[in-house]
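My structure is below; once you've seen it, I'll send some questions.
The complex appears here without one of its protein chains, the remainder shown in place.
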Amino acid sequence: MKNGFGNAITLTLFGESHGPAIGAVLDGLAPGIKIEEERIRHQLSLRRPQGRISTARQEADPFEIISGVFNGFTTGTPLCITIPNSAQHSKDYSATRAKARPGHADYSAYCKYHGFEDYRGGGHFSGRITAALVAAGAILLSALEQKGIYIGTHMSSCAGVEDRPFEDYKKDIAFLSEQVFPVLSEDSACKMREKIEKAADEGDSVGGILETAVIGLPAGLGEPWFDSVESLLSHGLFSIPGVKGVSFGAGFDFAAMKGSEANDSFCYEKERVMTATNHNGGINGGITNGMPLLFKTAVKPTPSIYKEQKTIDFIKEENTSLQIQGRHDPCIVHRARVVVDSLCALVIADLLTGRFGTDYWGEKA
Amino acid sequence: MKNGFGNAITLTLFGESHGPAIGAVLDGLAPGIKIEEERIRHQLSLRRPQGRISTARQEADPFEIISGVFNGFTTGTPLCITIPNSAQHSKDYSATRAKARPGHADYSAYCKYHGFEDYRGGGHFSGRITAALVAAGAILLSALEQKGIYIGTHMSSCAGVEDRPFEDYKKDIAFLSEQVFPVLSEDSACKMREKIEKAADEGDSVGGILETAVIGLPAGLGEPWFDSVESLLSHGLFSIPGVKGVSFGAGFDFAAMKGSEANDSFCYEKERVMTATNHNGGINGGITNGMPLLFKTAVKPTPSIYKEQKTIDFIKEENTSLQIQGRHDPCIVHRARVVVDSLCALVIADLLTGRFGTDYWGEKA
Amino acid sequence: MKNGFGNAITLTLFGESHGPAIGAVLDGLAPGIKIEEERIRHQLSLRRPQGRISTARQEADPFEIISGVFNGFTTGTPLCITIPNSAQHSKDYSATRAKARPGHADYSAYCKYHGFEDYRGGGHFSGRITAALVAAGAILLSALEQKGIYIGTHMSSCAGVEDRPFEDYKKDIAFLSEQVFPVLSEDSACKMREKIEKAADEGDSVGGILETAVIGLPAGLGEPWFDSVESLLSHGLFSIPGVKGVSFGAGFDFAAMKGSEANDSFCYEKERVMTATNHNGGINGGITNGMPLLFKTAVKPTPSIYKEQKTIDFIKEENTSLQIQGRHDPCIVHRARVVVDSLCALVIADLLTGRFGTDYWGEKA
Partner (left out) sequence: MKNGFGNAITLTLFGESHGPAIGAVLDGLAPGIKIEEERIRHQLSLRRPQGRISTARQEADPFEIISGVFNGFTTGTPLCITIPNSAQHSKDYSATRAKARPGHADYSAYCKYHGFEDYRGGGHFSGRITAALVAAGAILLSALEQKGIYIGTHMSSCAGVEDRPFEDYKKDIAFLSEQVFPVLSEDSACKMREKIEKAADEGDSVGGILETAVIGLPAGLGEPWFDSVESLLSHGLFSIPGVKGVSFGAGFDFAAMKGSEANDSFCYEKERVMTATNHNGGINGGITNGMPLLFKTAVKPTPSIYKEQKTIDFIKEENTSLQIQGRHDPCIVHRARVVVDSLCALVIADLLTGRFGTDYWGEKA
């Protein structure tokens, strides 16, 4: 399965930016999982561009569940959600199609697909495809919450501005779930917004780092070779457009630590196993240890910028330059947040299903 | 396949540190790939501990290919390599088995396997299992070199000391392939060794960052969702014990860059498509663009240290402390290098097979 | 992937009989495969019920390709086809839902899905789902024909009446491709129709056997363990509702043969390798040998019959009886034919892609 992901639960994404619709198929879902359409709408709204710090184009993202749900619950058969693309004014992409936008997949896709790729608006590489992923993820997030498992992500860094770290996980996650701009410190949020607006004014864009916490996980999930929790999460995360780094716990900071600093010592606290620190991000040997799962995702600056850029025309095979038209986000880090949460929900739900079976989930009729 | 990895070519690892043998099965290999046993031995020697900066225990790693090879070439049927474990003096692990070594999988494995895990010497979580991976990887590295594809890894950082970056890829990769301690700058190598020895003297350990380059790759490998080159590589890399971060190109540094700095502009140079910079590490939209593939792997400090550590006894369910006996590496970063190269070879060979079929490989009889 | 099928090319089916739409996702298709919409329509028309020997309900089967096709060619990204379900008059299924129709999945589905299954009109078990499979298969059949590979199926037996065997494969396959009632002997066709109509008059139904030939295949496709050509084909075929037997070449007749009769001796004819007989149906050791691939598929009588049947009410947990209302086919064997051809095309295309890569297919732009 080249374009699918997961073992016990699998997700397949389809669609192109300017085709009739995009969509997702979730397979392996247990029967009896409640579908909360309001939650799906909410998650989609968090992915949507907002005002100045995002593209002005408003995407309504009306979704349709066309299979796998009956009377408000999953049936246990493949669930397909589609989101129609609004009719695009027939901009002529063919004139500029061969001018490879730097940082985008135009040229590499051309090499892979021999020119048959749908090049309009990024085609299958468009960030728009993540809307289907977010819709599917919303279902899994609800299901996990029924099991006491909560996922939350904040912008730990954006345009060089740092957010404070997680403090009270449960409270912070609840707070973030309502924020369009998911930053824990109000002060940091202001500074980030300023930097983003400044970059926008310059026709430029910024990147950032997302930090995710998962609480409520049982110990003992994951496989040593090769389906470690880190392996599965990174596999999913690195499919998100713009993601170029993933780390767990202390991540790259481990490189300068000593073993005596890095190791998380175990202890019993009120008959529960805890670790004094959590540098390993809740994972030992690829397997959850019951502590909060913590990981970071590096998102590069939006490659679509207004500044003129040097590039090639890969059909004429000549050097040229390019100024990208249209509206685009000076920052996608905050919008990528729900995509990260969605993929994380998929991996966690998949691992739980493999361990406990489909009967773990859902209500019994 | 929980403990296997790959699509067109798959690798399954089996074995425990103190069982009769460890091994690997490579499936999906084309027929007609030449087996260079000397290369396998060389790669295994690079993984082996050396003198002061590694454990003193010498592992001879004699391997046996028990299937899938005939008259010196792959047959196209599953190739199984085993490496017998030398008879271990019967140290009694049962006394200390329930004392969870901080930073190790003892406790998480106990939660997963309900106490049936082979706890002797780390069992299936032991770094020793990577010997089988390295043996399998050596076959793929040879096969890739026949196609003009070369992989090399250096310690870009260790114990806080930085190495110089890649300069002349081909030359640097050739240099590294002969080094037991893979550092490009001689001066950096000396400083790293000093730091490692100092940590060893203190009964402590250090971590580091590996940087890998792959040259000679065609453009057009990888899938947008979900088998991006980044996804597949990170999936493999995060299975290596101690790996806690993976990034591509500028990786986490993208977070503080502007789009105008981060984008790699395309140009034709002598009729070849190149990029002026390579911040994206040779990958756009998850697909190779023909530039060198560049990634970093963060390795945490060896969790086995001599210093006394607080921990739990998870069978008695009480707090206790632990001093790890035996010989162990103050640094495994340099040894992890061949494991990274091996997994990278697997992913690249897998992608090439999916794109060009099994007939791409091997000699025709 | 529970509800998907294939390795290099995968097919996922979704949808319920009375939901908004059914559909299929084809993943792993090469770019540049021409989409012949007329062919899709033709194949769908062969699956559609016709007059007396099928249900009178006319299904128009208008399909929509919502992704993976651009300017009339596959893009190489997942291709999703949907077929909307026409608005069903709101028959109340809830009254009879717990009366398990004998020979149907009502009860076994209830046990699997805990009552959350969409029970209307068979839900995800409905033969209607095969329409999406046929639409997807039509694309693959066209692509195979470009490569000189032809697939054809006739009713070798129906209601106890035998058809003549294949004689001139190429001619017979071309003939069958135009027949709604795919029988090679006109005389047999008449007798089968009579028997079917008689069964219909009695409120009963009949079964039959389909025989399929594939010509133009290269030798050397398939894997010894476990993806033999027989394994892959049977895996697909046994998913078709009503299929209860699959055999290759002489199949069950081998049981009464001697080795000296069963073996197909090889010979060179005009420099091509042939076998004198083809009892093995073109497969030796699970791998194609270049002779026509031959297999049979046993289809049980339509389980929906008008006669009253004893059964249970699995919610009230009591014995009861049932008379199935509505229109249903006295025979589905002829309609199952295109489903068999479609699955066969998927398996063959999958095997060719694994062997020769995606670049084997399609036009180069």
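Labels A, B and C are assigned to the chains in the order they are written; within every chain, residues are numbered from 1.
Assume contacts are C-beta pairs under 8 Å (C-beta built on N, C-alpha and C of every residue); 3 or more make two chains touch, one makes a residue touch a chain.
Bear in mind the structure is a predicted one, so any value in this text is a computation, not a measurement.
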Which displayed chains the hidden chain touches across the whole complex: A, B, C
Touching the absent chain when the full complex is considered, from B:D118, B:D227 or B:D329: B:D118
Touching the absent chain when the full complex is considered, from C:R39, C:H104, C:K147 or C:K170: C:H104
Those residues of subunit C which, in the complete complex, touch the missing chain: 2-5, 7, 11, 13, 100, 102-109, 111-113, 124-125, 129, 157-160, 199, 202, 204-209, 218-228, 230-232, 234-236, 238-239, 241, 243-252, 254-268, 271, 273, 275-276, 279-281, 283-290, 296, 298-305, 307, 309-312, 314, 317-319, 354
Residue numbers in subunit A that touch the chain omitted from display: 8, 77, 224, 353-360
For subunit B, residues in touch with the removed chain: 1-4, 6, 8, 10, 12-16, 19-23, 25, 27-28, 31-32, 64, 66-68, 70-71, 73-80, 82, 112-118, 123-124, 362, 364-365
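Methods note: only the chains that are shown with their structure count from here on.
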Rounded Å distance between subunit A and subunit B, as computed from the means of their C-alpha atoms: 26
Approximate Å spacing (C-alpha centroids) for the pair subunit A, subunit C: 38
Chain centre separation in whole Å, for subunit C relative to subunit B (CA means): 45
Where subunit B touches two or more other chains, by residue: 7, 224, 354
